[in-house]
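Notes follow once the structure below has been shown.
Apart from one protein chain that is not included, each protein chain of the complex appears where it belongs.
For clarity, chains are labelled A and B in written order, and residue numbers in each chain start from 1.
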Amino acid sequence: MDFKILTGLDKEKEAIDRQLVFTTQDLNLWYGETHALKNINLPIYEREVTAIIGPSGCGKSTFLKTLNRMVELVQGVHTSGRIEYRNRNIFDKNFRVEELRTKVGMVFQKPNPFPKSIYDNIAYGPRIHGIKNKEILDQIVEKSLRGAAIWDEVKDRLKESAYGLSGGQQQRLCIARALAIEPDVILMDEPTSALDPKSTLKVEQLIQELKADYSIVIVTHNMQQAARISDRTAFMLNGELIEYSDTDSLFSTPADQRTEDYITGRFG
Amino acid sequence: MRSYNINKEKEIVQTRNLISANMNSNRLMIYIEKAMPKILFVIALLSILTTIGIVFVLITETVDFFQRISVVQFFTGKTLKPLSQNPEFGVLPLINGTIISSVIAMLVAGPIGMMTAIFLSEYASDQVRRVMKPILELLAGIPTIVYGFFAFTFVTPLLREFIPELGATNILSPGLVMGVMIIPMIASLSEDAMSSVPNAIREGALGLGATKLEVTFKVVIPAAFSGIVASFVLGISRAVGETMIVAIASGSSKNFTFDLTQSMQTMTAYVVEVASGDAPAGSTLYYSLYAVAMTLFIFTLCMNILARYVSRRFREEY
Partner (left out) sequence: MKYIEHELVYKRMKKRILLNYLLKILFFIATLFGVFVLAVLIYRVLADGIGYLNVDFLTNRLSTEPDRAGIMGAILGTLWLMAVVIPITMVLGVGTAIYNELYAKKGKLQSIIETNISNLSGVPSIVYGILGMTIFVKTLSFGNVVLAGGLTMSLLVLPIVIVSSQEAIRAVPNDLSEGSYGLGSTKWQTVKNIILPAAIPGILTGSILALSRAIGETAPLVVLGIPALLIPFPSSLFDRFTVLPMQIYYWTLDSSLVSEYANLAAATIIVLLVMLFALNSVAIVIRNKFQRRY
């Protein structure tokens, strides 16, 4: 398709397997006394959809939020181990957390548009990063909304409040908002859990398209969703990474008994 | 479609570069980021400074006062004659006036406030509540000087129709008006406490055939008891600290009596009297201001701490 402009490069990468965006070494995380993540080692590959599944409370959202250090917004969190984003330690003092989050964007469980107009929602990211030029902003807004497949629905009401949109539209708006600063990775924390089936389908299609340009890590409680849209799947349980492999083999031939129990619905 | 996507690839590079260029050049933002918490911290400390200021001012001047008049004399003296040739500084008449006016006020505000709270929380429909609550807020928002005017020019003359021996200034009228002023406070705080009792508890009792009245007194009020107590404590604190109503309508006689028809002075009214007269700085009279204010401050502080303690215990219940 049109995305093939980069395929020359891509082929090289595929030859040496895909390039890593994140490597995680012995990551541990505590909320106060609670040991929430235990010795996680989980590489994330470029331009793939990586799904993390597991029962609620297994630490999958915590892990996701650790990747862009959003987890630190909770008080009393401390970590050990190492996470590297493109060979840079994300906990390094010289790696400012704002820079990390600019490169590693996030879409949240509940659509959380700002109480501003649709336009200002999208322009928010570029603006805080110092892009003030109206023409460039206009371009970015259009491109991001197109990228999130919502342009046609909102192009006539850019100045209206984002709260006028439906839940599914709001979530795609939030994806567009993340796209506006052109991150490298997009983290998605159960992005469809608050949406109806039709909107869910749209977001899933969108994720498939986005993977051509972005690396996506998605946390989901919905195993079918993981199976549908992801290239690799990690299964977590009680803060531990139980199994991680490409999606097809994880769902067809799980190596661990606990994975099998979970995906066959014996618990969780 | 095709051409659009080609542009897109170009732009991706462009926007990313723009952002990372800005990120490296924007030193100012980093400085602001570092400075803001410190600036805000200094601002937040100001509240502490105010308290320290109050306590420091009150203590230093009160100490001066107690070097002239002994503590025992001050707190046990039954006569207060600050302006006479041989001044006497016994605070009991003021404490007496303060207690009497507060008791009158609470006798009005307590039952009426409580009944209002019960009506609003347990009986009133949503519509009635929506009308009544703003009216009560209005009542609470009227400046105390207006209540003072009301007590002096309306309530006192009215009461004198029934009680001929009532003085033109007396403690009864301001006490009653102060009560009216405190009704909204007790009503709204008690109502908050009562409406936060979970409905399931009410339904449990109603399901056994209890009337609303029984549910209110046997279930809701016991469950909301500490919140209600806290509202009363805050009401008392408010009554003790209230100034303008008593300063206007109760006069300035320093009577040590229980006769409600007479003029009495409260601690607050004494401060007003002394401060608006020209007490020469450094005189015992001047320092007595601080001793009285200190008494007032300590008393209301204790009441507030008590109220918080009581209502905190209440919060733990659910």
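Brief remarks on what is shown
Definition applied: contacts are C-beta pairs under 8 Å (C-beta built on N, C-alpha and C of every residue); 3 or more make two chains touch, one makes a residue touch a chain.
The structure displayed is predicted, hence computed values, not measured ones.
Every shown chain touched by the omitted chain in the complete complex is listed here: A, B.
Contact with the chain that does not appear here is found for just one residue of B:223, B:240 or B:310, B:240.
In the complete complex, the residue from B:77, B:97 or B:148 that touches the missing chain is B:148. Within the complete assembly, B:40 is the residue of B:40, B:71 or B:163 that touches the hidden chain. Residues of chain B in touch with the missing chain: 29, 32-33, 36-37, 39-41, 43-48, 50-51, 53-54, 57-58, 61, 111-112, 115-116, 118-120, 123-124, 132, 135-136, 138-139, 141-150, 152-154, 168, 180, 183-184, 187, 209, 211-214, 234, 237, 240-244, 247-248, 268, 271-272, 275-276, 281, 289-290, 293, 296-297, 300-301, 303-305, 307-308.
Against the chain not displayed here, chain A makes contact via residues 68, 70, 73, 75, 98-103, 105-106, 108, 110, 112-115, 124-125, 128-129, 163, 174, 177-178, 181.
We take it that only the chains that are shown with their structure count from here on.
With each centre defined as the average position of its C-alpha atoms, the distance from chain A to chain B rounds to 51 Å. Across the complex, chain B meets chain A through its residues 1-2, 4-6, 8-9, 11-12, 15-16, 18-20, 22-23, 25-26.
Across the complex, chain A meets chain B through its residues 2-3, 5-6, 98-99, 102, 126, 129-131, 136, 139-140, 143, 146-147, 180-182, 213.
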